[in-house]
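The full complex has more chains than appear here; those shown keep their coordinates.
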Amino acid sequence: MAGNTFGSLFKLTTFGESHGAAIGGIIDGCPAGLELDMDMIQHEMDRRKPGQSAIVTQRKEPDTVEFYSGIFEGKTTGVPIGFAIHNTNQKSHDYSHIKETYRPSHADYVYDQKYGHRDYRGGGRSSARETASRVVAGAIAKQLLSDIKINAFVASVGDISIDKPYHELDFSLTESNPVRCPDVEKAAEMEEKIRQIRKEGDTIGGTVMCVLQNVPVGLGEPVFDKLHAELGKAMLSINAVKGFEYGSGFAGSKMKGSEHNDIFNADGTTKTNLSGGIQGGISNGMDIYFTVAFKPVATIMQSQDTINKDGDIVEMQGKGRHDPCVVPRAVPIVEAMAALVLADYYLINRTIKL
Amino acid sequence: MAGNTFGSLFKLTTFGESHGAAIGGIIDGCPAGLELDMDMIQHEMDRRKPGQSAIVTQRKEPDTVEFYSGIFEGKTTGVPIGFAIHNTNQKSHDYSHIKETYRPSHADYVYDQKYGHRDYRGGGRSSARETASRVVAGAIAKQLLSDIKINAFVASVGDISIDKPYHELDFSLTESNPVRCPDVEKAAEMEEKIRQIRKEGDTIGGTVMCVLQNVPVGLGEPVFDKLHAELGKAMLSINAVKGFEYGSGFAGSKMKGSEHNDIFNADGTTKTNLSGGIQGGISNGMDIYFTVAFKPVATIMQSQDTINKDGDIVEMQGKGRHDPCVVPRAVPIVEAMAALVLADYYLINRTIKL
């Protein structure tokens, strides 16, 4: 209820604030007998961590995961996997500028209103630092679902966007550039854009697209827990997300049925895929693809007016090392959340037939 | 797990297929002591029901709700509210044309693949008929939250869309036309469009916008169950939905932080509201607004190729009375789902502080 658990059978519960002692979580429901590649987990962490390239925040956090339980002799045992990531960057910063002041378009104000008491150091619980725990669990979910290919990438930064359909892209190029855009020419433009924005002390939004391939037919639950509904929730739960669409998405709302319907081939595949691989909330075996919109990071290095606890108007300037654009680091988080959704439905699907 | 329950404290579980004996549900967790206006509930049902105007399906279903429990002397008692809507339109139709055949862009194929056995009469469980139960529960949720104003309306049909911001609209005009669009000139265009599409035996998509006003500060749970994540899931769980965005939405991904940040007034309200009334997943007291994209209805009155169970290519033509455009009838469903989300968070919020 309190909103810190994701999933029902493959279940992640997380804890931790940006500047507390540690963040971490418990993965409950991972099947026993899964041989884990620990390097792959750390590799996923490295894709998300700060300081990885010149266009992301320059904070230094190694983000090393310690596992406490649930893994024995290299394999999962079916009992909960507890883990923690100790915050090394937790020095006695000076937070006086935000202790009493609410940063615009941050969650400071609503946390105070909701709970009456908040950890004002950095974003506390509302910081995207929490997503590191998601990447840990997502990496394990990916290993559980090794047959499914999960590829996210940056589709746009500001108004620079890939204009090819995804099947013309080579996903192996995604990691070839710091933007994580498989269209390398666009990637260069995006990178330049981000550098320029950072120079202005400003930030910029963007979109991440994600393609799920080789998903078996039948994942997803009818009615409330449709596969795309859960994917949508998963993505909207990532910090800074403002929109989600799958298949034909918003463009589909302008189409006619005669244009939009996906006609079957004899083998159950379809000639087109405007449905985005999902019918009635259930995967149909075609590629699932969706796009996630991220707003620009709220912390900017320009001076802004804001208010303090007493309701006085005060001037505030962003401090510290922040991302000028969140989408390059969001790519592994989008993948992790997609993996968590799929892992859950994969397990549920074992229970639905005699 | 099986996906037929929505909500955690104000909880709706539904049952029923389009052509079974009855559909219905159980509302568990509605607080005791709520005086119910039963006419208002039926009124909401009438906004959703078929046959209500010339531009929707002409099927006749009175959609009369029978309540079995949980209401005594006109007030809720705190125990489950069981209800059913008997299907009066359940004659011995001839379903031979769909028994063995999979309709394009419908869920027939995936249900068969997933469950191995399906009720092939109409859409069965995948039919939007199920949403009638949501409207019942949503009507009760609305009565619980009588201080909050929930206004959904049709924002576009195909490429005809309202071009005013929502605060320039008069929501009292939404019900003045069969399209449910408060911009009456656009409504006329949309209506004309739908009539023409129907004549072509085709269907058309559209969008519904929804505005939540007077929401108290503090609703929504951090991390996975952010208010907009749950709203997104609720909307994406409605049949035919392909996308969801709130606040600045997809357009926000093209903006800079310096343009996007909502600067505070001294009283905690904000000068702009690109955030869409939610920060860090928690309502901030400003208007919450979001848009939902619906694809065109898959059943068209034109001939299409499809396949049958044996994988033979067969020709199929839509039969029966179907909606040429789903958005006018979707308006009360969007409102109902928004009400269910808010009711849940409203109850959760009673538990989070000492």
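In order of appearance the chains are A and B, and numbering begins at 1 in each one.
Definition applied: a residue touches a chain if its C-beta (ideal position, glycine included) is under 8 Å from a C-beta of that chain, and two chains touch if they have at least 3 such contacts.
This one's a predicted model, so the numbers in the text were calculated from it and none came from an experiment.
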item	value
With 2 chains placed, the number the full structure-file assembly comprises	4
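To be clear about the criterion, only the chains that are shown with their structure count from here on.
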item	value
Centroid distance [mean C-alpha coordinates] between chain B and chain A, Å	26
Chain A partner contacts - residues on chain B that touch it in the complex	1-6, 8-9, 14, 102, 104-107, 109-111, 113-116, 125-126, 130, 156, 158-159, 197, 202-207, 217-218, 221-226, 228-230, 232-234, 236-237, 239, 242-250, 252-268, 270, 274-276, 279-284, 293-300, 302, 304-307, 311-313, 348-349, 351-353
